[in-house]
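I'd like to ask some things about the structure below.
All protein chains but one are shown at their positions in the complex.
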Amino acid sequence: MDIRTTFARARRGFRDDLRLHVVAVASLVVAFLCLGAALLGVENLARVAERWTQSQHMTVYLGTDASESDIAQLRLVLDSLTEVAEVEYINSARARAQFAEQTEMGADVGSLPAEAFPASLELALHASANRTRITKIGERIKSFNAVEDVETYQDWFGQLGSLLDAGRKAVGILALLVAVCVVAVIGNTIRLAVANRRQEIEVLKLCGATDRFVRTPFIVEGILQGLTASVLSLVLLGISYLSLRGQVEDTVVTLTGMQVVFLGPLTVLGVVCGGGLVGALGSALSLRRYLSV
Amino acid sequence: MDIRTTFARARRGFRDDLRLHVVAVASLVVAFLCLGAALLGVENLARVAERWTQSQHMTVYLGTDASESDIAQLRLVLDSLTEVAEVEYINSARARAQFAEQTEMGADVGSLPAEAFPASLELALHASANRTRITKIGERIKSFNAVEDVETYQDWFGQLGSLLDAGRKAVGILALLVAVCVVAVIGNTIRLAVANRRQEIEVLKLCGATDRFVRTPFIVEGILQGLTASVLSLVLLGISYLSLRGQVEDTVVTLTGMQVVFLGPLTVLGVVCGGGLVGALGSALSLRRYLSV
Amino acid sequence: MARVNLDGSGAGFRRTDSHVRGLGRSNPNQPAEKPLLVMEDVYKYFRRDVPTLRNVALEVKRGEFVFVTGPSGAGKSTLLQLIYRKHTVDSGRILFLGRDVARLTERSIPFLRRNLGIVFQDFKVVPHWTVYENVAVSMEILGSPVRVVRSRVAETLERVGLAGRGNERTERLSGGEQQRVAIARAIATEPALLLADEPTGNLDPALAIDILTLFEEIHDAGTTVIFATHDHALLQTSPHRLIVIDEGRLIEASQGLRAWSARMHSLSA
Partner (left out) sequence: MARVNLDGSGAGFRRTDSHVRGLGRSNPNQPAEKPLLVMEDVYKYFRRDVPTLRNVALEVKRGEFVFVTGPSGAGKSTLLQLIYRKHTVDSGRILFLGRDVARLTERSIPFLRRNLGIVFQDFKVVPHWTVYENVAVSMEILGSPVRVVRSRVAETLERVGLAGRGNERTERLSGGEQQRVAIARAIATEPALLLADEPTGNLDPALAIDILTLFEEIHDAGTTVIFATHDHALLQTSPHRLIVIDEGRLIEASQGLRAWSARMHSLSA
């Protein structure tokens, strides 16, 4: 089949039913917008989750009798552990100051006894460290003489982790739902649009066109519709992202300590390509019903 | 026009294009599902917000020298304030016990001085109390002799309030977006479905049918489609609500102290009626283009 | 003669079946004084330079039977379409029942069409409807009760030779059968004016004559008929008024022209 013929026929389709094409593309834009918004949510949540799991840490409380050399030896051991990213020594005075700052008690902390603020080593852990490993490390370190107690924050991180997990699951389900919806809406839109042209398909088939000949321009149209819709929806999403970011950002930053980001270039590319693909597939599948003439 | 004729004609429409009707209804279900999910989010968030703002409170720290009668007098004054819902006296020992419980310090609190745990009056405030009024009350109470300090938690509630505001705004925008999408998808679906029947409309018009005659069965169909779609989507939403609640509920309860609820009966009724209405309107508007024959 | 309620109320062309039925058969086949349809100096341009119809003047009296003929693309269908307001004239005017068709508002066009029975050249039947539904629709539009519709449709289908085929899907019928469905729909309402555009194009000669006879029966009952056809054999069969459209001009067929048609016909035979 002539390429020029194919494109001429696809152009005919657009010309004849421009309004219906606009209508179809509008529906697709809506669908892709939903998908894009869901993806935006997933991506940002993933970043937050990553950041929070990366911030795992451990506190090694030192006995009041711990000598400088004990501490130096302990630091050596800790530094050698692959899970440990950083070790910081916090002496009793600094602990008291930090507590005062956090609780806003100010000078009142002076009334608290020294035992309430033991010196400690704050360990930042690598994100890769898993929970059982961390518990084990905690136990081993506890056996040192200089160490009075080890706080692994496992309860807290466990809770946070399950919370993030739930959030992720929820957003994941949402994204899946949206994806299903997108496919459904796109499929239906194209199906209705194709139904509007069954007469044309019948004529083609009766004049001896192969299924491939009938399909090609429809698929070209489908691809163009899908691409248009996905690009348009991304543009719209970008605009609303930019206009809403200002209002939301402060809150989000205080909440999560992170900035909101737009979809990454790969995701954008994926959505655009997905649009074209879905358009092509949708057209091809919707046609089947009308091909047997 | 004969009622029987109208219904016979609407039935004809369904019979002839059953597949297209199924396709259209499927699209509408997707749209309504999105709307329902957004509404579910809004409703639950609204409940959380209400609960949290209702939980405003104030702590009046009493001096160690406060006498029983001072306290009784203070309570009388507080009870007379319309903003105050409840007053509870917490003595030093109970405050210490509560602190021990909250911080999980256990017996260690014994080492903290008595000054760290002053006796206090916990005031639960009505949700209607606004912030400036609360600050004023706080200042007036401070002037009592027995009172050492007043904690109005205004910073904390301010932050929470703005956070909830942001969340509400976000969900509101989402719901609006979804509503716009729903209208768009429904409009487009019906428009495509109607376009499939322009031949029929042309015949009717050429045989002398008034616009009303042409419209009526389409509107009946539209209403039925809208109702079917909205009911179906609510059923689907209900099913997913029931199946997901188990997984999410624990987390949500620990986070917000509240259970997730389904859409209220009024909202459900609204969605169903809205479905019918949108179907009717969509049909009526989509027809216009084909009526001038 | 079919009479039409010409009250002054908003819609313009109200009709009720009782009027048509009650008065319809009392005075058959005698043209009344007042013409049913008047065309005066009608021009219709589809292209800017060449008018499809030019300077057309036509008067059709109540109870007349008019043949319209002319070569393909001459403007026969256009003439009929102007009467049922599918198109509007570009100049001149068309009076139906004394009212200017071109000046009707969108809202009153349906009431004009309810006084007409139209057989379209391309049938305009709905393919996925049953035969019954396609015929019944014109009566349903008039608001006839279901019982009346049912008996009348059955009767009409019998008249066009499709008795007992009401429940078939119309797209499954042969070309000629579909054409007869279109004819049945047009005559079922007993209209004041019957516009038939090539109603026998897909029928065999014997059936074509049957259908012409049917139209003549309806005409005898008082209906005015305008019958556009290419079929010179039909034109020869019946001695009705004949109008020829050629190159957009309308020529009232004198006896000579009728002879010309006969010559044309015998020439092609």
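General observations
By written order: A, B and C. Residues from 1 in each chain.
Everything that follows uses one rule, which is that a residue touches a chain if its C-beta (ideal position, glycine included) is under 8 Å from a C-beta of that chain, and two chains touch if they have at least 3 such contacts.
Keep in mind that this is a model prediction, so the values were computed, not measured.
In the full complex, the chain left out of view touches A, C.
The missing chain, though absent from the display, is touched by one residue of A:G208, A:G246 or A:P265; that residue is A:G208. The residue touching the chain not shown here, chosen from C:G98, C:P145 or C:P205, is C:P205.
Even with one chain removed from view, subunit C keeps its contact list with that chain: residues 46, 69-73, 76-78, 121-122, 172-177, 180, 197-198, 201-209, 230, 232-234, 236-237, 264-266, 268-269. The omitted chain makes contact with subunit A at the following residues, 1-2, 4-5, 8-9, 12, 16, 199-200, 202-211, 213, 292-293.
Going forward, only the chains that are shown with their structure count from here on.
The touch graph of these protein chains is an open line.
Across the assembly, the mean Cα position most removed from that of subunit A is the one of C. Inter-chain spacing, taken between the CA centroids of subunit B and subunit C, is 63 Å.
Taking each chain's centre as the average of its CA atoms, subunit A and subunit B sit 25 Å apart. Distance between subunit A and subunit C, defined via averaged C-alpha coordinates, is recorded as 68 Å.
Residue positions of subunit B with contacts to 2 or more other chains are absent. Not a single residue position of subunit C touches two or more of the other chains.
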